[in-house]
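Complex shown without one protein chain; remaining protein chains in place.
Chain lettering (A, B and C) follows the sequence in which the chains are written, and residue indices restart at 1 in each chain.
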Amino acid sequence: MYKKQRGINMKSYIKEKLDSFQSENKNRARLLINCADQPGIVAAVSKFLFDHGANIIESNQYSTDPHGGEFFIRIEFEIPNLKEKAKELESDFTAIKEQFALEATFKYVSEVKKIAVFVSKEPHCLLELLWEWQSGDLMADISLVISNHETSREMVESLGIPYYYIPANKEIRREVEEKQKELIEKYQVDVLILARYMQILTPDFVKTYQHQIINIHHSFLPAFIGAKPYERAYNRGVKLIGATSHYVTNDLDEGPIIEQDISRVDHRDNAEAMKKIGQSIERSVLARAVKWHLEDRIIVYGNKTIVF
Amino acid sequence: MYKKQRGINMKSYIKEKLDSFQSENKNRARLLINCADQPGIVAAVSKFLFDHGANIIESNQYSTDPHGGEFFIRIEFEIPNLKEKAKELESDFTAIKEQFALEATFKYVSEVKKIAVFVSKEPHCLLELLWEWQSGDLMADISLVISNHETSREMVESLGIPYYYIPANKEIRREVEEKQKELIEKYQVDVLILARYMQILTPDFVKTYQHQIINIHHSFLPAFIGAKPYERAYNRGVKLIGATSHYVTNDLDEGPIIEQDISRVDHRDNAEAMKKIGQSIERSVLARAVKWHLEDRIIVYGNKTIVF
Amino acid sequence: MYKKQRGINMKSYIKEKLDSFQSENKNRARLLINCADQPGIVAAVSKFLFDHGANIIESNQYSTDPHGGEFFIRIEFEIPNLKEKAKELESDFTAIKEQFALEATFKYVSEVKKIAVFVSKEPHCLLELLWEWQSGDLMADISLVISNHETSREMVESLGIPYYYIPANKEIRREVEEKQKELIEKYQVDVLILARYMQILTPDFVKTYQHQIINIHHSFLPAFIGAKPYERAYNRGVKLIGATSHYVTNDLDEGPIIEQDISRVDHRDNAEAMKKIGQSIERSVLARAVKWHLEDRIIVYGNKTIVF
Partner (left out) sequence: MYKKQRGINMKSYIKEKLDSFQSENKNRARLLINCADQPGIVAAVSKFLFDHGANIIESNQYSTDPHGGEFFIRIEFEIPNLKEKAKELESDFTAIKEQFALEATFKYVSEVKKIAVFVSKEPHCLLELLWEWQSGDLMADISLVISNHETSREMVESLGIPYYYIPANKEIRREVEEKQKELIEKYQVDVLILARYMQILTPDFVKTYQHQIINIHHSFLPAFIGAKPYERAYNRGVKLIGATSHYVTNDLDEGPIIEQDISRVDHRDNAEAMKKIGQSIERSVLARAVKWHLEDRIIVYGNKTIVF
């Protein structure tokens, strides 16, 4: 029996998937807007898109209060030969932007985001991301994995992803982050996923990547903020355990929540059993949050998220 | 201790709630559209609404296929002094309707829908609806209850709702339905809720009230179509039981599904226990379906529903 | 059409259900044991029951640690002519109790528990309990309702249940509780249900009824301990809201958790919407907890519960 070289093949298999995704979506973009709610925005924006030959694929909007609140809209659309027209499109949009005092961003679907995954010892969240990625369910460029442990090296490298081992602890936090920043810059990373990375980040680091760092916390926040949530859940005798994915801010486990889920436990489940059950929730909650981020579905507003 | 007269008071309490709901929503309407997907619809409709002074409260859209599918949109909006302008609004809209070959309906939120609830012996679904109604969570006029049993009379009448006992069986189906139709006409009913009404309706009756009859079936359809689903679920040894709310068509339990939910069971639950567990699901599934219908959130498309 | 007198009939209808329940279960009892885990307990207890002609209906056991932990067992059984033999049964059991240093209680199913429901303004949890009670799903004697508001009087009295209005506030806490204690004694109440009773109880009161007071808290504890959990959930931007039923201790919202559940919310749900969604969870979580308590399924161990 012929044994294929796993790493190389998987690499080219994934590259192929990404290529075809980019080609299929070469004319697709997303327009994300927020502004003070006021009459006429939707009319103006949809007229603009129509005038520029856009076909609207999906559109979601939300207002915190239709009478003087904040307004949000996400429109996914296609324009033939988008690449050639993108610059003009954005420049034409300036008029509307100014008229309604909009914050607006155009995102191009074929420009897949570059991800750096941070992980410590427990590999389950990293593995879930890699698995979804291999299956073509996570359309991104997983550019590198950074870890303070060697545990996951072979798994990562077998998929052709560079693995950087950077030992870390409290004392050397700044040096460690310097190295990480260099890598993030080198790989032009768009989003940092903390897939059970058990090191506290410095305020400077967090500030540099505002709304770009997604964490998974192993409790249904705001319950069990901080360390050892499963042990504390067990000691409290809860009947549900959960996981929370959120953007990282400088208040520990207090950033805008993207997604949460729970699972039922009972008196027979000790802290160890809760941890096992919880890992399964962590995996799916983080994967959903990352997917929504990659699809530009999440808008951060204050300390909350709108997920379209 | 002073004992209040329950029926009368509750009646006036609910009337008060409805009055205030209608007054709060006197300027609010919903525009429901479906048509062949084509560029420019959203631009045209939103410009139209803007030009007529509308403030958009909520907007949802969906296309079965952005390249030549069917397009659906539901826009909830407010226009000052809507009542005076409604006629003009609808007549002005004719131009757009024709241009894009739209099916379009304006619904006025203050015109609360009139409901007839049909029930047989088991009162749990009726009670849930009455309970949500008393709580102000079901904004409708429950105009009458029709039953082939006397079981729920006192509960219904104590809330000031007329209760009509019409004995029914296979042989007298047409006579029974004639009486029911008279009542429906008399009360100008908009929607018929079969809250565990265990009689088969004739094709004529169903046809008369197309997409106006909502049923609750006590299984997760298409499993266990027909009679005695809990017994059959028990005999099959399923680990989940469910309920399904759907519009009634002339194919038994085959109409467009609005909502479904399930609950876990295990080997210790016999058919009787499953029935008890199931009743709780039936209650909430039907209540959700009815609420969405009252809010004009459901569009029937072929044998499916779009729920905005 | 003859209009029945609702209150009276319902009363007799429920009485009938209770009578038939008691008659069906006249030979049924439950034996609840906890002790240090040690070999031979199950053998001794099951031999004892066999020797006394018992037929075991259900048996559940749990050990915190099979090597030197705490052991719990709940056995439901039937013995012909139980009433005549109960005294002898309990006295014969003394030997085993002493041999294994057991804490053991015999509960007789036909002796249905007497409940006092405490409620403030929001009636949804009370209504759920009454509804389950009417349906024959909550086999108890709801002996009285105590409230610091008049809101639910008519609903309660229409079912033939005495309703006591005892205004309450911080200043008169002790006087209020004296009156409540008198009623509890007068009606020989076994269990107190706080069905959204929004007054803090004094340590003395709580101590008097240890493991007899069941509360429903409107959050998934330990998140949002204390006041206004829905507002705080909304402000935190959570994606799940929940409810928790627990025994009341003198640490606010820190008592042994019996049951919890959650529901999904999103950015469109404001605090008011969360409250509505949450009420539905509160209803079912409290009803489950009460049912388990009535069936003697809950054993409190430290600050946790074992639910068999």
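As a working rule, a contact is a pair of C-beta atoms (placed from the backbone, for glycine too) under 8 Å apart; a residue touches a chain by one contact, two chains touch by 3 or more.
Worth saying up front: this structure is predicted, and the values here are computed from it rather than measured.
Engineer: Of the residues listed, C:Asn55, C:Thr105 or C:Gln210, which one is in contact with the missing chain?
Structural biologist: Final answer for the missing-chain contact: C:Asn55.
Engineer: Looking beyond the chains shown, say which of B:His67, B:Lys87, B:Lys170 or B:Arg268 touches the absent one.
Structural biologist: If we include the chain that is not displayed, B:Arg268 is the one touching it.
Engineer: Given that one chain is not shown, which residue among A:Phe48, A:Tyr165, A:Tyr187 or A:Tyr301 touches it?
Structural biologist: A:Tyr165
Engineer: Mind pulling the chain C residues that touch the left-out chain?
Structural biologist: 39-40, 42-43, 46-47, 49-50, 53-61, 63, 66-67, 78
Engineer: Under the stated touch rule, tell me which residues of chain B contact the chain that is not displayed.
Structural biologist: Residues 62, 220-224, 236-240, 242, 256-262, 266-268, 303-307 of chain B touch the chain absent from view.
Engineer: Need a quick check: the contact residues on chain A for the chain that isn't drawn.
Structural biologist: 1, 3-4, 6, 9-10, 124, 127, 131, 135, 137, 153-155, 157-158, 163, 165, 276, 280, 284
The rule is simple: only the chains that are shown with their structure count from here on.
Engineer: Only C-alpha atoms count here: how many degrees separate chain B from chain C in terms of the superposing rotation, rounded to the nearest 5?
Structural biologist: So the angle, rounded to a multiple of 5, is 180 degrees.
Engineer: Of all the chains, which has the CA centre nearest the overall CA centre?
Structural biologist: Ranked by how close its C-alpha centre lies to the overall one, first comes B.
Engineer: If you tally contacting C-beta pairs for every chain pair, which pair wins?
Structural biologist: The largest set of C-beta contacts joins the chains A-C.
Engineer: Measuring centre to centre with CA averages, how many angstrom lie between chain B and chain C?
Structural biologist: Those two chain centres are 36 Å apart.
Engineer: Distance from the CA centroid of chain A to that of chain C, rounded to the nearest Å?
Structural biologist: Whole-Å distance between the two chain centres: 44.
Engineer: If a residue has to touch 2 or more other chains to count, which residues of chain B qualify?
Structural biologist: Answer for chain B, listing residues that touch two or more other chains: there are none.
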